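Here it is, the structure, as structure tokens.
Note that one protein chain is taken out, while the other chains of the complex remain in position.
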Amino acid sequence: MKVDENTIRYLAGLAKLEFSGEETTRLAEEFQKIFDHFENISGAYSKMMDEKPEPAGESVLRKDEVKPFGSRQELFRNAKPMRNGFLVVPKVLEQEKK
Amino acid sequence: MKQKVKGSQPADGNHLFETVIGLEIHAELNTKSKIFCSCSTRFGNRPNENTCPVCMGLPGTLPVLNKEAVRLAARAGTALHCSVNRVSRFDRKNYFYPDLPKAYQITQYDLPLCEFGYLDIETGQDRPNGTRRTHRIGISRIHLEEDAGKLIHPEGETVTLLDYNRAGVPLIEIVTEPDMRSPEEAVAFLKALKSILEYTEVSDCRMEQGSLRCDVNLSVREMGKTDFGTKVEIKNLNSFREIQRALAAEGERQKKQYCSGGPDSILPETRRWDNGRGRTVTMRSKEGNQDYRYFPDPDLPPVFLDRSLLCPMRNGIPELPEQKKERFLREYGLNPYEAGLLTGEKALAGYYEEVVGFGVDSREAAHWILDELLRIRKEAGNREIPVKSRYLADLIQKIGEGRISRNTGKDVLMEMVVTRKAPGEIIREKGLSQISDPAELQKIIRGVLSRNTDAAQDYKKGSAKAIGFLMGQIMKASRGKANPNLARVLLEELLS
Partner (left out) sequence: MTIDEIQKGYRDKRFSVQEIVTEYLERIRELDGTIGAFLTVCDDSALQKAAELDEKRSRGEKTGSLAGIPVAVKDNICTRGIRTTCASRVLEDFIPPYDATAVKKLKEAGAILIGKANLDEFAMGSSTETSAFQTTRNPWDITKVPGGSSGGSAAAVAAGFTPLAIGSDTGGSIRQPSAFCGVVGLKPTYGSVSRYGLVAFASSLDQIGPIAGNVKDCALAFQLLQGQDPNDSTSMQSDAAGAPSFPFCLPDQGIRGWKIGLPRECFRHGLHPEIEESVRECGRLFEKLGATVREISLPVWDMGMNVYYILSSAEASSNLARYDGIRYGIRAKDYNNLEELMVRTRSEGFGWETKRRILLGTCVLSSGYEQGYYQKAMLLRDKIRAAFRKAFQEYDLLLLPTTPTLPFDIGKQHSDPLEMYLADIHTVPMNIAGVPALSLPCGFSRSGLPIGVQLAANHFEENKLFSAASLLEREFGLSGRNRPPNTSLEGKNGDNLMWGGKRD
């Protein structure tokens, strides 16, 4: 797999991180090495596993009960600006997610 | 699957088009607590009141699945004829948005809970044998996922406010096959779906409260073709009516575009419905195909369906709308329109049967509920049925016995709604009893005839209008209390 500066920029955008030009170059080189390494090894194990039996077990489930979290104050003490109970962020542009 | 229609020359306006519609619906489940934590799901609490470290995505927190959410989703799947998978799994859908506390949504991507179902809708046409023609709309999947919080954009400000009460509320996402062919079919599907989800008590389905949300996608193609055209998604639809309008508008837009620029000129995109302007608009800065980096959520083991989760409601799955409607047609001699309206809402159907259960004629009951009660309820603006079933039955019986006239009955009904009193009490208090005693009526009639000899003469000469006039006078003289049928009979006797 080829990894270059464009790859790094694309990934940084996805991960909401920013890097300087120099850092981007450095990361591209490092990643290329890492993925080359993955390639070398994984080739040896390319034979697929046998059919796995369908997993079995019990679901881990919780009863549908309301248990309010006691301490609102503690829960929100780490939130920066708040207004009338809402958290405040810079205006979100009309951009639907999903 | 979706290939573009080949050829890039614009089609001429003579080509017939087919619109192809699919729906993506989200319904909030009727659980008490959220899907992965024990916060309340109650609507309308103060902002950020129903929150805890888990649904706020605080560091170190972990999700634990709500059993009832699985049950309800499985029940929905069963009611919609899906196969409910014995093993299903949760995945993470990764993206950044302020209403998403963990920066990923826990959903089901690879192995959803339910698949391959359907819902039959009526097309409004009849078959040769008189039964309704139905169209089977495929349901490709139903899966569980968590809801996100809410963003509020105060007017004229540079900030956005966040409320996480809704974050973590359990949702089912229902994805249909692109089997609908008109806006009307889409709405018919949604109404039928809503009905089923209400009946099975899976969801409230209130679009106005956001417990039912729907995005649509639409493409056009030339009639007769089997390939799919370019699909356009439409968001921001807040009612069935908006959905219908939006689909109609978008269908037109695409057809025009097809004719002027060819099929390839229709861009695959997401558009927003602008209700004010009555059209769809391109959404700003669409990021192209979002890279959600789905992978199985390592914090949640697979969901194994066992009998206790598939067991629907305590007394089994209730009679579903389709069956109930058939039964109403048979048992109560109603017409399809009446039966459809009455069974469209579970509570209403139940109410109707209660009223009939008191011994009232089934057609009369249908009339009073559909023509009077529903109108009153709509004007009141809430969903509550404003009169006890026992009282309504009583009222209908009194009218049937001739104690009050139909018109008086309508007034009494209004009074019943306002005061919540029994009909008998109101009739007594207001002295509204109809005069049904022949002797008393004859006295009134004689009085009217004596004062209106001309009219009596006209009648004898053959004027039909005269009877109407005389009846009017009789009602006036009796302050509306004369039993009209009896009065008419007696009048005619006296005149002859």
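General observations
For reference, chains read A and B in written order, and residue numbers begin at 1 within each chain.
Here is the rule we use: a residue touches a chain if its C-beta (ideal position, glycine included) is under 8 Å from a C-beta of that chain, and two chains touch if they have at least 3 such contacts.
All values reported here derive from a predicted model rather than from experimental measurement.
By the touch definition given at the top, subunit B reaches the unshown chain through residues 53, 56-65, 92, 94, 96, 98, 101-104, 160, 162, 291-295, 298-301.
Residues 1, 3, 7-8, 10-12, 14-19, 27, 30-31, 33-34, 37-38, 41-42, 45, 48-49, 52, 60, 62, 69, 71, 74-75, 77-80, 87, 89-93 are the ones on subunit A that touch the missing chain.
The criterion applied here is as follows: only the chains that are shown with their structure count from here on.
On subunit A, the positions that touch subunit B within their shared complex are 14, 16, 54-69, 72, 75-76, 83-98. On the subunit B side of its complex with subunit A, the touching residues are 31-33, 38-40, 46-53, 56, 58, 64-70, 87, 95-100, 148, 151-153, 157-164, 235-236, 270, 272, 283-285, 290-291, 293, 300-306, 309.
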